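This report refers to the structure that appears directly beneath it.
A single protein chain has been removed from this complex, and every other one stays in its place.
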Amino acid sequence: MSRTRTAFTATVTQFARTPVLLALLVALPAYFVGLLGYVLPDPTVAVHVPGVDARLPLGDALLPMLAVLAATMVTGIAGLFVTADTLSADGWLVFSGFPGRTLFVARAASLGAVAAVSSSAGTAVLFAHTRPDNAAFFLAATVLAAATYGLLGAAVGALLGRLAGVYVMLFAPAIDFFLVHSPLATDPPAWATILPGAHAGVAALSAALTATPDWTELGVAVVQLGVVTVVAAVIVGRAVEE
Amino acid sequence: MRRLRVGASATAKTTLREPTTLALLVVLPPMVVAMYGAAMASFPDVGFLSGSGAAYGRLSGALFATAFLSGLVGLFGTVSAARADRYLAFSGYPAAALFGTRVAVSCLVAGVAALTSLAALVAYGMHVASLPRAFVVLALAGVLYALVGVVVGALVPRELEGSLLLVFLADMDSFLSGDVLDIDAAVVDVMPLHAPHAAFTAAVQNGTLPTDDVFTVVASLVVAGVAAGVAYAAATNRGWSA
Partner (left out) sequence: MPNLSERSSADDVVLRATDIEKTYSSMLPWERDVEVLRGASLELNAGDIVGIVGENGSGKSTLMQCLVGALDPDAGEVSVPGGVGWCPQDDRLYDRLTVDETFRLFGEAHGMGSEEIEDAADRLTDRLDFERFRDRRVDRLSGGNRRKLTLSVSLMHDPDALLLDEPYTGFDWETYLAFWDLADELADEGVAIAVISHLVSERERFDRIYELADGRLTEDHDA
């Protein structure tokens, strides 16, 4: 426990000593949701979310999804760089005897904190334009989605490096939330069910747009986060030891 | 001219001797084109290109894949080579020539990405009315975003923070420039890909290049070029030990 705490503290310390990054964690989701909230037109649109069959103003329909998208992009890219930037130092630390799994747990926990911060920032600005029906559930689902993408970012960073990794982490959440699982989309392709948007995203939208959130999808999202955690742990662990 | 050639050759080798960068250029754009097409196929309210949301999605995917890849190469090239470029400048290499090499390599990368994306479009069965015009617009969109990447990289010389800024600009751009939603706001007109998107659509659909859109693209390139040049010169003059 002491080692986990030490590694977690070290990771959070590194984040905290990068003021530009800290500012961006909050400012980017806020700008994304805030600006789009102002420019989106008012017409109503048909919303296609499981459990929701209605026509809603465009802002009410899209902005919750955009808040989720913003949080996932920030956390995904943070996960990528936290991993890619410290691979050699992590390798030496693990060589020195620090258990690789403990180091990964500490990193995952710090990405969870990043997910919470970015999700909170996007959700807070969301309130300026539309109020999710179940804000707490919406926030929880958003944090889940962001944390999942944070760990995916870590795996991508270990596998592909920075340039290719940022490209993947730019398009993956956009395709997932903005396109395939957009509230305006009807039948997403079959392969999309493995994407976090199919579960955490749908859970978040159900909480935003209805009074009865989708607990089943939230449960699946938790399981999905667990699977992604294990996969990321294996990939990052191998990269650190190389 | 010789210095420009030598510098461009060196920069190109630095960029292309990374296996993942090469994979990025060749593999990822077609994947993005395919996924955008699959995702947009499920948008019932989109009526473009004879009612084919999938075709529209692939078209947008080709543009965004090319532009954002070039933008990332511009950003990472500027940030990662910052110290080396400053040392070259200190060693007597004119800053203008250094900047010229960056632009030259951006054109090369944009050209390759445009070729790959266009090839993917054709391979997926889309009829492109004018291949040369479509290629030129794609490549110019790539160069435009590469210059934006250089500006971001010069102003925020850290890969993580620069990536976050570029990704959020790119996603906002893709959202507003794609004409999926009828958004009437001044901010749409200043998005870098707004005019290229219209020009690319015209080139693919009709084989034409609307004069207004072409003029806007060229003007955008000039503005971005000047901004990138100024930012790059300022960054290079920070001192070679910085």
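First chain written, first letter: the chains are A and B, and each begins at residue 1.
Basically, a residue touches a chain if its C-beta (ideal position, glycine included) is under 8 Å from a C-beta of that chain, and two chains touch if they have at least 3 such contacts.
None of these values were measured; they are calculated from a predicted model.
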Looking at A:89, A:194 or A:230, which residue reaches the missing chain?
-> A:89
May I ask you to list the residues on chain A that touch the chain which is not drawn?
-> 2-3, 6-7, 10, 13-14, 17-18, 86, 88-89, 91-98
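Definition applied: only the chains that are shown with their structure count from here on.
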Approximate Å spacing (C-alpha centroids) for the pair chain A, chain B | 25
In the complex, chain A touches chain B at residues 18, 20-21, 24, 28, 31-32, 35-36, 38-41, 43, 45-46, 58, 69-70, 73-74, 77-78, 81, 85, 160-164, 166-171, 174-175, 178-180, 182, 184-189, 192
For the chain B and chain A complex, residues of the former touching the latter = 18, 20-21, 23-24, 28, 32, 35-36, 38-45, 57, 64-65, 68-69, 72-73, 76, 156, 158-161, 163-168, 170-172, 174-176, 181-185, 187-188
